[in-house]
Structures are given as C-alpha cells and as structure tokens.
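Every protein chain except one is present and positioned as in the full complex.
Letters A and B name the chains as they come in the text, with residue numbers starting at 1 for each one.
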Amino acid sequence: MKTPKHPISEKEVSHLAELARLELSGKDVTEMRLHLNKILDYFKMIDEVDTEGISPTYHVFDLVNVLRDDTPHSPESKDLLENVPKKKGRYIKAPRMI
Amino acid sequence: MSSESKKIKIGLEVHCQLTSLKTKLFCNSPSDYREKPPNTNICPVCIGTPGSLPVLNRNALNYATMVASSLNFEIMSHMIFFRKNYFYPDMSKNFQITQYDRAGGVPFAINGYILLNDGRKIRLGRMQLEEDPAKISYDGTIESSSETYVDYNRAGIALIEIVTEPDLESPSDAREFLNKLSSILEHLNVLDLGLEGSVRCDANISHRGGKRVEIKNISSFKEVERALNFEMTRQKSLASKGISVSQETRHWDDVRRITISLRLKEEEQDYRYFPETDLVPVTLSETFIEKINHDMPELPKEREIRFQQEYNHSSEIARVLVKDKYLADYSEKAAKESIAPREVGILLAVNLPPFLNEIGKDLKSLDVAPEHFAELADMISKGEVSRRSAKTIFLEMLKTGQKPRNIFDKKGLDVISDSKSIEDIVTKIFKDNPEAVKDAAKDTKAINFLLGKIMQETQGRVDPSIATKLVKQKLSVQ
Partner (left out) sequence: MTARILDIPVWEVVKKIANQEISSEDYISETLERIQKIDPKINAYITVIKEASLDKALELDKQIRQGKTVGRLAGLPIAIKDSICVKNIKNTCGSRMLENFVAPYNATVADKIIREDGIIIGKTNLDEFAMGTSTEHSYFGATRNPWDSSKVPGGSSGGSAASIASFEAALALGSDTGGSIRSPASFCSVVGLKPTYGAVSRYGLVSYSNSLEQIGPIARDVRSTAILMDCINGHDIRDSTSKNTVPQRFADIFKNTVKNLKIGVPNEFFGEGVQKEVHKSIWNVIHKIEKLGFHYEKTTLPLVKYALPAYYIIAMSEASSNLARYDGLRYGFNVLKNNLNWNTTFSKNRRNGFGDEVRQRIMLGTYTLSAGYFDQYYLKAQKIRTLIKQDFDRAFKKFDILVVPSMPILPFALGEKLNDPLSLYMCDINTVPANLAGIPSISIPCGLSSGLPIGVQIMAPPFREDLLFKAGYLFEENVTIDKSVGEFTNV
C-alpha cells in the first residue's frame, strides 16, 4: 500500500485535535500539520516489513488471570479531593454539558 | 400478533450492575455506593488518579460466567480487555475499560439467547464485562444546568452489557424479554434489581426498512416498555403525516415520559479501541466453566418444572410464579407451610396481581407473611370458608396484614351449615321479596335473584348448592 508523502491534511489535524480535546488555533494547525507529517513520513518505514501471519505482541510476557479477591478496603477519599480544582461541597464541579 | 406491530424491530442494549459483588470491577472500593455522601466511595484507581492501576475482581469473572452460561452464551476461552477512548465528565480516565470484538479482541461471550413464552428466540449477540461511569447531577435539566456536579462513587462498578439482535417485535415483547432476563439474573443472585440504577437500558427501534432511532437513558426495565410505546407512537404519527423518521439518538425523559432529541452536535464517534495492557489476558478453561455450571443456583426454567412437580401448580401458574424471584421465593415459603400448595399458587398468581395493580404496590411492600397465604389456602381446601368468604378474607388480609383465621373469627365468616339456620334465612328472603317469588315460580331463571339475595344476606357463607335446593323446595310447596 502506497500512501501520499504527507498523509495528514489541515482538516484532519483539526479533527484529531477535537478527538483529543486539544484547542488549536489556525496557526497551531498549520504548524502541527508540518510536524506530524514529518514524523508520519518516518513511520511509513514500517511498511517495508512483511508482517503477514504475525500476531501482535500486546503483552510482552505470558501472564494470565491476575485476579484480586472481592474484599473491600475502606475508601481513601479524603486526600483524593484535595487536588480537585473546583468543588461544590463534596461534588466535583464540571462545566455545563450543552 | 397484529400485522401492524410486526413492522416494528426492536433491539436492546442492557447494562446490569453486578450488585452482589462486594467491590468494584478493578479496585477494592466497596460496591455499595448508594446513599453515601458524594465522592466518599472512591480510591485512586476508580477516580483515575495518575499512577494507579486496575486489577480484575475474581468474583466478577465468576458472576459473568454464570450469567453467560445461564443465557446460553458461548463463553470465550481467551480474552483481553480494551480501552474505549472518549471524553466525558463522568469518565474518570476518559476511557472505559471494556471488551471489544475486533483487533484481536473478543467479547466475554457470544451467541446467547432467551426464549419467549411463545417459543420465539431472542438472540443475544454478545455479552461483555465493563466498568460503570460516575454519576452527573444537574441544576434542573441537562439542558438548563449552567454547571454540573460529578460524583465518582459509582465509577468502576462492575457492569455486564448484554446486546440483543433486533428480534423483538413489540414493546410488550421487550417487557416479556426483560422479565425473563431479570428473573434469571435474580435467581443467580448476582444483582438486586430493586436497587436504584442497578439496570439501565438503551433501545433501538425502527419500522421495517425505516431509520433506526436509539433511545438512551432508560433507567429501569419498567420504563422500557413505556419509552418504546411512546417512540412507536411518535414514529407512526410522523409516518402518517408523511414525515420520515430521522436516524438519531433520543433521550428518555422519565419525568415527562417522552423521548427528546438533545440536538447535540452529531460528532463522528471514533472510540479508538485498543488493548488495555495494564490488565493481562483472561483464560477460562472448560474445567472452570464446568465448575461454575455445577455450582450454579437453580434457574427459573428449572424452578418452573420443579414447582409443577413439587407443589402441583399448573404450568401457567408455575410460569407466573417464577417470573419474579421474590414472588417465587415467597410462594415457595407459603407452599411449604401449606397442605394445599396448589391453592397457594392460585392465590399468589391469579388473585394477587389484580389487587397489586389496583393499589399500585408490589408484594415486597405488603406486610403479609407467606404463612398467611398458607393458612388461607388450607382453610379453603378444608372447606372451612366458601370461595366468596375466602376473597373477603384475602382482601382484608392484604390490607391489614392480619392472619386469615383472625379475620375469619372476627367477621364470623364460617360456613352456615345447619339446615335450620339456612331455612330461616330462605324464609326471610321469601317474605321480603314476594314479587320475586312469584316470578321465580313462573320462570326458573328468576331463582338467581333470590339466591343472590341469600348470598348477600349471609355474606356468601352458605353453600350455594344447599341454598338452591332449599329455594327450589320452598317454591314447589308454594
């Protein structure tokens, strides 16, 4: 499979930024596109490798069934709320949805 | 089945919390998050604190295997977990740990089914194990709330997701399906359906060939039929006006009981599923699955058959009783206490439901012991009370929680059996209704009026056959 030298368009960069929830200005998009394409061009190098019939290595060693007993611990909630930027009582405040 | 409803195709995506687990799916935080103050039932893992790591709950695996097995699923022998990546304020990590059927992944189980009463098979495409998100509350509605409040107490609770094929043909099919599913899950003791929010449902509905509408946010099984009925009517009414239904996601507003389009920006979903390598693969051996099956509690289908054999219930009564585990357990307690278990079945499966419907309550909320039902059944079977008196006692018992025998004694509802007393009553009725006596002498059909009066007078305590005999005798001598 041959892909164009610069796989990502500015439109695609903007779409990715939306998916990743990263605000990008128009200038950012242009700059980002240049950087991304440079690196993606380099990544294309892996096309040279024939991986037909090869399984992916998601886990490097063959551990299976690592399980935990269903025994509750008392929750450690106190310190966890210390880092919350916006609270209302014990609720974590989030922006409006719509 | 009307030809109209056959045009409907419904599929359900059911989420059930495994509420019988003591801890969450991937951490040791307790699973009983309900009623707790916000954000007190959390730990670094379930709130997604940087550096924390998930570890799978052993019992979740056992429970999921039981569920899959009892829903006739084919359980996968080797599986990995995946991350479903999407941002939302109820997501502590902005990805959900779940399962996936592509990219080398498999669901927990595939190809299950549930049979409806008429034998139709509702196919269950897949089942998977995943974590529940947090809960968001609003000032007013989701649309009007200028800020929102997140409580992570629920985040990380173990969920099983069961996805049906679009095999359901009407909202009532959906209800029957969900009743059967509920009963099975409750018989497995893996969840308590009575707990608020323990089950949730998304539904999709379409007229044959038409666009598919998703209904999200249906917060209990009971609401499903309602939501589907609303949506079916909405779609039909659009169709009748010549407006085509658009493919969209609508939310069920359970206060206003309507589905609403949120008019959210329709964003192309790209969940970027990929393996969750903080968890290692799970393998389920045949031996393991056999052991789970061996130790499995009795399922509704088996119980239905046993009820017929053990308590002499008719097949219809047995089916009604096992529809709901609480009712089934209750009826079994009563049946064990009674010399007439078959009568118990009739009381609970035939006489009780109309009463409950009328007062809008369920059996659980009544203060009546199973033993009361047993006692009443015994009194009926021994002929101590007439059917009519039995009904009086039954209603009184349900309303007050008193023992049938006490009601019986207080109201003097014993059967009037000595012929002298009955004769006196007949004489009194003849005297009070001379016109009717004349009519009855000419036309035997008019006897029923006199008999009715006698029953009214005695509150049904005389045996109708004795009363008929005496009335006929008295008419013939006049």
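What we mean here is this: a contact is a pair of C-beta atoms (placed from the backbone, for glycine too) under 8 Å apart; a residue touches a chain by one contact, two chains touch by 3 or more.
This one's a predicted model, so the numbers in the text were calculated from it and none came from an experiment.
Undergrad: Thinking of the whole complex, not just what is shown, which of B:Val245, B:Leu279 or B:Leu451 touches the missing chain?
TA: Only one of B:Val245, B:Leu279 or B:Leu451 touches the chain omitted from view, namely B:Leu279.
Undergrad: Residue-wise, where is chain A in contact with the chain that is not depicted?
TA: 1, 3, 8, 12-13, 16-24, 32, 35-36, 38-40, 42-43, 45-49, 51, 54-61, 63, 66, 68, 76, 79-80, 82-86, 92-98
Undergrad: Residues on chain B that touch the omitted chain in the whole complex?
TA: That gives, for chain B, the contact residues 44, 47-56, 83, 85, 87-89, 92-95, 103, 146-148, 150, 152, 270, 272, 274, 277-280.
By definition in this document, only the chains that are shown with their structure count from here on.
Undergrad: Between chain A and chain B, what distance separates the C-alpha centroids? Give it in angstrom.
TA: 41
Undergrad: Which residues of chain A touch chain B in their complex?
TA: Residues of chain A touching chain B: 18-19, 21, 55-56, 58-59, 63-77, 80-81, 88-98.
Undergrad: Would you pull the chain B residues touching chain A in the complex into a rising list?
TA: Contact set of chain B toward chain A: 21-23, 28-31, 37-44, 47, 49, 55-61, 80, 87, 89, 104, 136-138, 142-143, 145-152, 262, 264, 267, 270, 272, 275, 277, 279-283.
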